[in-house]
Each structure stands twice: as C-alpha cells, then as structure tokens.
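Yeah, one chain of the complex is gone here, protein chain that is, but the others are all in their spots.
All chains are identified by letter, namely A, B, C, D, E, F and G, in their written order; residue positions are counted from 1 within each chain.
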C-alpha cells in the first residue's frame, strides 16, 4: 500500500502529471511509515512468533480484556504479563483455553506451539522466592517457541546443588539466571557454561538489598564475561532476549 | 592426563591392587578438575576461538609481557585489554606483528583469522568520546572470529543519522550499542532491529552523569525488550557476549 | 490600593499632617507588598492569564472547595491540580461548568479562553502510562491561554512513530516532552526541533527506574543542548514554563 | 546539493532515463540527510546564529584547532567551550582576533555581532566561585546574538543584595541563575520575576554537596514554578536554552 | 537516694561495719547511676523544665497512657510527641486539661508555665505543608519555658513575605526554620539574623525531593554560617535544641 | 546410602561386572551429593544443633505448617522466623508445646535443650524499639544451645547505663549488638570487651536513617576492630553467627 | 547616610520640592540597602567580634593576600581558612605577627583578644586524624572571643577516655564534637552534657565511610536530642555556631 503510494507519485512524475518541484515537496513530507519503516515491527512479529506482549499491571481490567480480544483475533500466541486479580478473572472467563500463572500473573493463549529455537533455554533460579520472576521468563520464552529446562532453588550458598544439576543446563544455547539477595548465581553459572547468560536480578531480600539494587550491582560486576543483565524483576525481558538469542 | 589418573585407579580396583574402601577414600579427595570439570574452560576456548583474555590494567608491565609470552605459545589469538603505556611499549617491541589500539589500550596478536560467527555484528556508538569503549568491543569480537560493522557518532539527538545508517546494521545478528550521557541509543536501536542488543554504558559525561550511572540506569530501563546491559565502560564484555550470541 | 496607601502617607507628609520622622518610621515598617513588590505576582497573573494555581494533594476536601470558591470569585481561570476523590466530587457539584480530568486529578474552570501564546505548544509523551502527567501539562498550558498539540505514545523504541508525527510538532514554539523509564524521548525530540524543550521525567517504570530517577538523570544528561528539566511527575511545572516561554 | 541530488533523480524519472522501480529502490536507500532532514540543523544554525559548538575538553589540541579552522571557514560565529591549556594557546596563536576566557576555558571568534534576541537575558550567580560557569553561559548567549546583563555574588544568605539588584534583572526576558552549595538562588529569583528561569547547579561546595548533587536536587524541587534545570556545571546549556527562549 | 546509698556505705566503713576490701568490691560493682551520673538527667530536667519526652509513634496506646500517667505524677510538664489516633483519644479522656495538637500528634500537659528562656525563639516555616513539623517544634520549645513567635508560609519563592515579616524574628535569640522541597529558607533567614539558626528539613515534596533528602542536603550546604541541621521532620529536635540555646 | 551407591559401583568394577570405561562414564555423571557433599549440611546440623531454619515471611500459612511438620519429625529443635499472623495461629494450634514470640514472629519447638556453647553470648540492644530484632537473635542463639544474657535499652546517649551493665557482658564469649538510628552501640561495646562483636543494624529511625542505612554504615566504619556486621534487621544472622563463634 | 537619603526625600516632599508621584516612583526604586537592610551585616560584625571570614581554598595566592590586606586594615581580627601552601607563605611574610595553623590551613591575625562568650566552649574530637577539622573549629571560636577547652582522641571505642575527661567539658556552655568514621561521639557526649552539641562529621575513613557520609548520617540520627549537625569537614561552621550560641 505504502509502496504503491510512492510508486503512484513516481508514475505521475514520469507522465508529467506532477512536476519535479511538487514531487520534491511531497516526498519530503511523506511519513516514514509509508516508506516501509513500520514494517520492521510486522517483520519482527512474524519472525519471532510472538505478537506485541501486553504489560497488564496498572491497566483497567476491562482494558486488558479488550486488548486481549484484539490480540486473540490476530491469530498468534497471546501473552499478557502481570495481570492483576480482577483482570485475571475476566481473562479466564473469556478464554477458558488460556493458561493463567498466578505466581507471576501471566496469562497465555496458545495458537501455535511450533518450536522456533535452535536449542533449549535453561532458566535457573537461586531461591524459591525468585520463582515468580523465573516463571515469567519461562512463560515468555515458551510462547516464542522455545524448549525450556527450568531449575529452581540452586543458590550459591548450596553450590553442590548447582553442580548436581549441571548436566541439565550445560548444553543449553542460552541461560536465564534469576536471583535476588546477593545475586551471585549468574557468575557461578557463567563459569560453568560456554553460552550467553542473561541475568535477572530480583527484588527478593530486605535491608541492604535495597529492593534488588544489591543483586543488580552484583550481576553488573560479574567476573564471568558471558553475563548480561536486565532490569530488576524483569522476567519477561530475560525470557524475551533468551528467545531472540536462541534464534540467531 | 586427569582421565588417566582416574582410569588408573579404577584399573587398580579391578585388579585388586586397591580395595574398594581405599578407592572410595581416594575418590572423595580427588580434585574435581581431575574428574573433567576444568575441561569446560578448554572446550570453551576451542569452540569460541579465543584463549583467556588478559585484563592489563593495574598489572606490572613485565607481568603483562610474561603472560603474553605464555598465551602466544599456546597458538591461539591473543588479546590483552587496557594495557598501560609502558606495557604497550614492551608488547610492541616483543611482538612486532601485534596490533596496538591506543584509544582503548588493546593489544592483539592474530594466529587464526577464520570467521566463526554466523552473521555480522554491528557495533554502534553514540558520540566520538565513546569510541574507545566501542573499539574494545570491536577488537574483542573480531579476535573471536566475527565480521564487524562499526558505526560511530549516531546519538539520538541527531536521530536522522541513525536512520541514514540503518541499512548497515538492520540485518546484523546482534548489535552492541555503546553510549554515555543519557544512554538512549540502545532503546532507539532496539526498536529498529529484530536481534538482541547488548548495551554498554560509558562513563562519558559530567555532573549528573555520575560516572556512567545515568547511562546505565537508562539502559536498564529501556522500553525496547531486546536490550541487555553490561557494566559501565565494559567494551570487552559487550564484544564478548555478542561474539557468543553470534555462534549460538 | 497599596499604592494608594503609600500615596496617602506622602500626601500627609506634604500637608504636614505627618512629620518626616514619623513618616520615616512608618515607611520602614510598611510591608513590602504595600510598596509594590507583591504586584509582581499580580502583574504575572494579568499577563499570564492564570491566577495562583492550587496544589490539591493532601489538602482537606472542604479546604480545596473553599479555596476554589475564592479563586472563582476573582474572575480569572481557575486551576486545581491533583485533587483527590472526595475533593473532586465537591468541586464538580459546586461548579458544574468546570472540567474534571480524572487521570491527572486536575479541575479547571474557564472564565477567559483568549489565546495569549505566540505559537503552539507541543506536548509529547513516550508511553500511555505517561499520559496523566502530560495531561496535567496540557491542562495547565491551556488555562494560561495557549494552543496545544498533544501526541502520545511515541517512545524512542518505536522511533519511526516519532518521525511520522514530526510535522505536527516541528513548528511548535516550545515542546514539553514527558517520559518515564529511560527518559530518552526529550533527546530525540530535541534533535529534531529548533525550539526549547522542557523535559518532564515520570515515575513510570519499576526496579532500576528508582521511581523516576533513571529518567531524570537521562534528561539532565541529554546530548541535545535545547533540553531543560523539571521535577519528576511535575506536569504542572512543564506546562507552566512552556506557557511562559510561549509569551517571551 | 542534496536537494539537487534528489531533483536530478526526479528529472531522470521524468525523462525516462530511470524507470519507476529503479527510482523506488534508490529512494528507499537514499540517506535521509539527502532528503532534507539534515537541514533541520542548518536551519537552526541560520535562525539561531551560532554554528555547532565544540566541546573542547578531552580533545587533542591539534584536533580542536582543526575543528576551529573548519568552523571559522563557514563564516559564522565560532565557539569552543572548555578548551584546555595547550589548545587555548594554539587557538590564540591562530586566531589573534579571538577572545579567550580563561575562567571557563571558552574561546570565541566573532563574525556577526547582530542582536537576534527580543530582550535582554539576565545571568545571575550566587557566589564568586560560580563565576566560571556563569561566564560560559554568558559567552554562549552572547555569541547567539543576545544582550546580557550579568550579576555576580548575590546568594540567598545575603538576600538584600538580590533585592538591591532587582531592577537590573526584573525586566529580563529570561534569567539564567547559576548556584552551587544549596542552590537556593533560582527559587528566590523565580519568585521575583515573571519570566522563565533556567537554573544551572554548580559543583561548588564540599562534603554533603556531593559534587553539585545538593544544588541540583534543590533546584529540581524549587517551589517557584518558573524554574527549569540543566546539568551540573552546564553553563553552555543554560546560556544556549536562554538564547533559544529569547527568540521564541 | 543514690547519694544516701553511697553515704551509708562510707558511714559503714567509717564505723568499721564494713572493711576496706569489702567496700572496694562493692564500690566497683555499684552502678554508676548510684554514683551520681544519672543525676545529669535529673539536673537537666530541673534546669530545662521538661521531663523526658515520650516518642509516641509505634507504641501501644495503653503503653503511652501508662507512661503519661507516670510522667504526670512527677509533677513537671508532660510532652508526648507523634501520638497515634487511639492513643490521643485515651490521653484526652484521661487528661481533660491536656492540649492535643492533631497536626503533629503532640499531647501536652502543663504544670509550670514559667518562662526560662532569655529571649524569644522564632519558628519560621516555608509552606503550609510544613506546619505540622513547625508545630512540633513550637509545642516542644514552649513546654521548656520559652516565648515563641511563629511565622508560616514565607518560602523563598515569595521572598518579599520573608522581608515583610523580618521585624518579627530579627531580634530572636535563636531561629528554628522548617522547610521541605528545596529547603532554602534557612539560608535566607540565616543571612538576615545574627543568631543561631536551627534548620529542620521536612519530607514535603515529591519526585526528586527523595523524602526530604533534597532539603536536608540544601541545609547542610547552606552558605549562611550560622545554620545547623537536625534530622528530616525532626520538629522536636529543632524545638529542643532551640530551647537549650535560649538558656545558655 | 550414597556411599553405598558408590561402593556398589566399585564392587562391580572389582568383580568385572562393570568395566573401567563404563565406570568412568558413570562416575563423571554421578551427582556430587551422592559423593558425600550434601553431608556437609547434615554434619553442620549435627554439630551446630539446629536444623535448617525456616524464614516464614511471605510463605503461605499452610506451607509454613507443612514445613514445620516435616522439621518436627526429624527430631531436632525447630525454628521458624518471621511468621505472619495466620501462620502463627496454625503453628500454635498444632504445636501447643511450641513457644511463640510475637514481637519478632519467631516460633520455636524444643527437642533438645543441652548447651553446646563454650560460654555465654551477650545480646545488647540500644533502644526499646530494637527489641524485636534482638529477640530474634536470642531465640536463634538459644535454639542452637547457647546460654544468653540479654540487655535492652543501653544506647550511647545514656552511656552510663552501658557502664552500669558492663559486668553482665564483659566476660561473654561473643556479643551481638543491635542498634538502629546512628548505630553507635557496637563501637562502644567493642571498646569494652575483648571478644568478637556481631553488629546488627536495625531499620528503626526516620528521615535520614534511610531505613537502617545510617546504622549500617556506622557499624561498617566502626573504630573498634572487633566489630563485624550483618544485614539490616537480620537478628537471625546475628544470633546464628554468634552461636557458631561460641563453638569454635 | 541611607537614612539621611530617605529623610532628604521626605523633606523635599514636605517642602513641595518633589511632588507625591515623583516621590512614589523614587521610593519604589530605592535600593533596600539604602533603607537599612545591609546594616544587619555590620551589626553582626560588631556584635560577634569577627569580620567576614575568607575561605582560602581555590583562591589565587595573590588574591588571598589582597583580601587579607583589606581585612587587616579594618581593624578587627582576621581569619582566613584553608589557605593553600603558596598563600600561606605570602601571608606569613606579610603578617609576621599572624598565626599559621598548618594542619587546617587557617591563618589568623589578632587585633582584639577580649572574651565575648559567656562560658567556655568544649571542642572534642574522636581520633587524631580529626584534629585538623577540630583545629579549624577552635581557631574560629577563639577569634570570635571565646575561651576553649580542647580534647582530642576520645572516640567511643575507648569510651573510658571520654568518661575520664568528662569533668573538662561537662560544664561547657556548648560542645563542638568532631568525628569521622562512624561519627558516634556526638551521641555519647550529648548524653553526658545538658548543653547544645554541634556535631561536625569529617571525611576521615575509607570504603563505606563514603567520604564522611556515614558519619554525617550517624550524627543526623543521633538519639541524643541536643545534637545538631553541620556539613562534612566544616570545622569553621562548627566553631562559628558555637561562638554564636555562647553569646545568646
């Protein structure tokens, strides 16, 4: 359509219906979307297999439902993160086929369960309190078409548990490591695997954890070179980037 | 060798030269490296194509030279980051075939220039002052066997320059985006590309940049979901993770 | 009135009703407002077209209503920001002609809709969650007699949307740019327009946004030289300064 | 030139030398600067009367000189801020007609002294230690074609000095207020003038000033609604925005 | 009583009822309070005219009441700060002669209204929102036997109001200055008076006020040399120290 | 059991039922716990006399009860810290022999009251508001088999009370010192005793206490060399480490 | 003089030489200093016995000397704080009668050694490293005409030294307490004396002292109600306020 619009203008120039100066002026004001830039988003959706994800927190329940309706009609997998209680009820009533994850507040509707990732993604978390964030990462990476292996409660203070589970994640294509408190697990995992590690600090802790700041700083200063970091409690971001890496 | 050590013990058990209890006791005290764990590192080196990188800053020049000698003998590519003035002189005298990058202080010796990455890595930086950090990222990713496209000085305050250069990086497998001050470039790039973006905040700026804190926080809060972050000024980390992603 | 008070004293001096020493003494104790300083405020009100604005948050509902009554009697436009639920009800009952803006909590009574600004003010916001703060800016600038163009949801991660809307704001006399999370939009806008940009950071975000600190620091470190910054969530301040600039 | 480039293409389309599909393809890859976007900068330069300003700090002296040569050839006023000792010497030798301001390190070459501002800009600073930052603001605003009134050492602890000088700045179109330590002067000035106030915090102070953080926070929390803020020690930014406001 | 205890021991030594070694041992284990140190507190109470003040916040209502009973029996003035709703009710029922101050939560019972201070204490506050903290300072200083002059809503953005009220506080022996937001009032007052100024930052503000941090830092960096600072919202401390200074 | 597993494998090697290569392969994949590492925890439990402690906060009441059941069956002392209201009710109903400490939320079931510590542990706290944290430390150290002496409300502003109580703690093997606000008590205690001092900062305070940060920093900077620090409000950690030290 | 100026105007009004409107206009523009406000400063100088003190740091040596010359001519005591090496040499050469204090960099010239304070001021410091700041406080308070008792190295970790010296400061009219690291000394002193305590945090310490922040926060959170605080390392401010208090 946009291409056509531009083509039409050029045809008019060719046939003399529009002279060069007028064409120049119109070209300068033609929006970029018409020139094809907005297609980036569409391409991404097609390649990645996940439509725009909705961040449910703070949105009115009816608003969330309306968005979910619209996304559902497009025919791709639907993911709504951090839904609040009332919105979750509405979603479950409208989409009985949907999955609701109460720990993280994620709601997911499957349309296409094909696998797009090249290998498996390992999602590890340090303590049981970190599980909601890890769940958000897992739900996200799955809906993008990835095979996940998920291992909970293997914090560095019980480092032998990490070793005991090593076979489960050492051959992953990418690891998502979720940890609060001192946030040390990504460094330990990073030293055991040859793949990229996406570290997700959580706000679990109290006192000098300063709502996740301690874990965040720890991960940014990791002595393992294969570690990168996303925002505190950003399980979605961790799962999303892992999903992208698994398709490079 | 380590495997042999373990095999020898088992052979002794088999032939009755060591009884089971004695074997049990020795097994429990056998270092894990002997059991094969340390091979992780070796495997990584082989797969990734880069031996352990040396962080030159703060090391005595003679010490740096000695390490470089040892690494050089192993036969793989050698990378020393953040060499200081005197160490750089010594390295250049000893390895005339080496490349010295004065902006970032990197020193590199090529042994194997084969390409291991699946696609190209784009390294973008916001301002000319960010170039040393971007250079460190590029030198690192190259020595791991990647093809790089590097674009400097395309900060968000001149956003048309970013658009003008879009064709150069839109098909990269991974982008490394280096920026100081407000650190906004990774968000803008992240919205234009479908691939993972590794953001590297720099300490460029003054006053309320607080030595890179402003850029770091900006990147961690990116509204583009494909952005992950490494430490302030950590060009090496940015290039290294990009190199890993490009091989997944 | 105050002028008259002073004039009266001088007349008394002239006619000998008050001698010089007594006049001296009274002059020294005459409040400065009587000497004309307070007129600064009055002058400003007349020029700017907006009486003293009331900050409603934390005030008792009856108190807010009483202040609104008094302001309403003065005959100028009335603006109350951040009214709370009960106060909003009282205001709507008393002033059915008033406008209530539930997102931002602003309440406005028009007396004079004449335009005082020289050109239009563009108010841009990065995400839909930033709209309440942008609304406060718009309500404020409008009540001061300005024409506004308002554009929402054009964050830097979808930079093409910014470009597509460029024609709408490029000729503004001043831009107010509202953004949370990484706060990058003011830099991008600042690079596209030749006019002053008033940046308003918002507390939208979580984790390392630290309640708007990330956005604030980002804006203070903007690489666009035409950007100045007001406090976090201070939509009123953003709209007010823009209104002043539009009359210089 | 760029316009010509585009015109030429359209002429070729008109005359059939290039067909529509080929034109389409070339248009899509034509950099935006060629399509006229970069003219924003040029337009700004023309309107504002100041070419791109060079930030001298951290640049090699010869590099600064080369840039100055190029800017000088363009024929507009030249401004280099924060030149360092050696660069200042080179500039003074090459441009004997230039002005060097040792306190702030600014170097300025006049080509056009015409006044573009609508009224005067007042630049006030709190203490004598803040003068270098105020000087940078003044040099910047002057080179953009503004009339300046500059008042030093009128901090709030000697508030009567502020009052005594009130006549000098009360009719300014915009005030730039520079202050370190507690950064209270912008609030006091903001209460006295009806115009916009651009506040520039400085790093003057010690201990709990935390390198200007105290002044910055003070200004962001100003109870005067007409105050906006730029980065710590950013005299250039303060002067530049004031220059823009004075032309709205 | 304690004195008597010690005296008794010495009498026993004198009369041989206790020998020296036994006396030595008992002296070494005799608590210091018995040796007169605790009298510091008693002396202070007598001199200052206020018994130990009770911080009501977080204490059980019945507990507050019980303490108030005990203090009331001692016969001096009673002050309970920051009482919570239920505790306030209990106190008002038990002590109908008491004064309750709902803004600050202070509860006061007068026994002795004599004046101990040498001059008057001025308590100034910047905005109406700061009044609760100023009230706590006033209630405290009054109960210690001081004459107070209290002036509200004279923030620096309306500096003429400060001047207009100058005669009321310029001859105070000590000023308590309460301010939130940018916390600039103590500097302005400090420049107008020759006496000590006790600055009390409040948590009034939002965004970059960081719960009073901005005001606190501003006051610590005051360019007026006669300013000292107490904790955020510590009206009691401000009034208490002012009361002590007024008796030196 | 795990030992048996390994022994069995070695027996099979010995008898030729498994050949060396197969044994090698199985050994490499045998989890470390099976090799005896997990026994570290068991050994610790036996030596220290306390089973794994449960952190009750944020756990579902039924979950807490289930864990308590399991721990109770193991036969050692049971400690659950920071139980919330409903969980405490359930625990009290199920374990009428248990002790509930409402201030700190600790719940404790005794199985073995034998003393394991070498000397007594002194637990001191600065103010009455710090008692809940001190209580958690005491409950913890007691359940590990230690004799405790506990002294409350001896803050440094009443330093004579510290002296008066000195005999009670000067011969302790280790002191736990709990303090909020300025956190100065550990330094004062550290100067009076020759033993290690474990300092526990609390979040008691307001304003510039920043939720315990002031106390934490004070303790980390203690001029007494025998002071170490645990996290803010971490009474459990303080008591636990003291219990370990008392057995060295 | 200023009074005369105003009187003259009123006389002219009385005699009809100036009409009322003209008088009104002139009155409005008459600077406040002429109306007597600036006399505040002069009065303070006379009462306090110290002329404006010069902050020597960062000033050119010749500039410092010139200021000293001017102050010296006025005839009052002269105090220059934080002189740097070269300025100190110049001052010593010009004023051989002056006293130079190398630890704090203070330089003092006595003109009038009369005592103005009502009692003695005690200046206590915690460690030997804090002595330069304490010295600055002492030099300042002395030059204002106060009797000082100075006690060094009585930090809380050796609390018996504080007790041993108690007789020396318990009867002071005001105490200045200087401490770095954990900054606990003011609380301990505040509990022992009935007078106001001015606390001066110092930047002595390392690591988590964060350049005096730990000491500053500790002092602001003092549990002793008679403590107020000045800026980090602000010995001058501590001595100055103490001097003012000692004259109330």
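We take it that a contact is a pair of C-beta atoms (placed from the backbone, for glycine too) under 8 Å apart; a residue touches a chain by one contact, two chains touch by 3 or more.
What you see is a predicted model, and the numbers here were worked out from it, not measured in a lab.
Asks: What chains on display are touched by the one that is not shown?
Replies: So, taking every chain into account, the missing one touches A, B, E, F, G.
Asks: Which candidate, A:146, A:187 or A:246, sits in contact with the chain we can't see?
Replies: Answering carefully, the residue with contact to the hidden chain is A:187.
Asks: Touching the left-out chain: which of A:56, A:76, A:98 or A:127?
Replies: A:127
Asks: From the list F:76, F:183 or F:237, which touches the chain that is not on show?
Replies: F:237
Asks: What residues on subunit B make contact with the chain left out of this view?
Replies: Touching the missing chain: residues 29, 31-33, 37-38, 40-41, 58, 201, 203, 211-213, 216, 231-234.
Asks: Using the touch rule from the top, list residues of subunit A that touch the missing partner.
Replies: Against the left-out chain, subunit A lists 126-127, 155-160, 162-163, 181-184, 187-188, 190-192, 205, 207-210, 213-215, 217-224.
Asks: On subunit E, where is the contact patch with the chain that was removed from view?
Replies: On the subunit E side, contact with the omitted chain comes from 3, 6-7, 10-11, 13-14, 16, 20, 23-24, 27-28, 35-36.
The criterion applied here is as follows: only the chains that are shown with their structure count from here on.
Asks: Which chain pair shares more contacting C-beta pairs: D-E, or C-G?
Replies: Between C-G and D-E, contacts are more numerous in D-E.
Asks: Equivalent interface to C-D, which of A-D, B-F or A-B, with over half of contact pairs matching by residue number?
Replies: More than half of the contact pairs of C-D reappear in A-B.
Asks: Where the CA atoms of subunit C average out and where those of subunit E average out, how many Å apart are those spots?
Replies: Computed value for the inter-centroid distance: 39 Å.
Asks: Subunit A to subunit G: how many Å between their CA centres?
Replies: Whole-Å distance between the two chain centres: 59.
Asks: Where in subunit A do residues touch at least two different other chains?
Replies: 32, 40, 216, 231-232, in rising order.
Asks: Let me know each pair of chains that touch one another.
Replies: Going through each pair of chains, those in contact are A-B, A-C, A-D, A-F, B-C, B-D, B-F, C-D, C-E, C-G, D-E, D-G, E-F, E-G, F-G.
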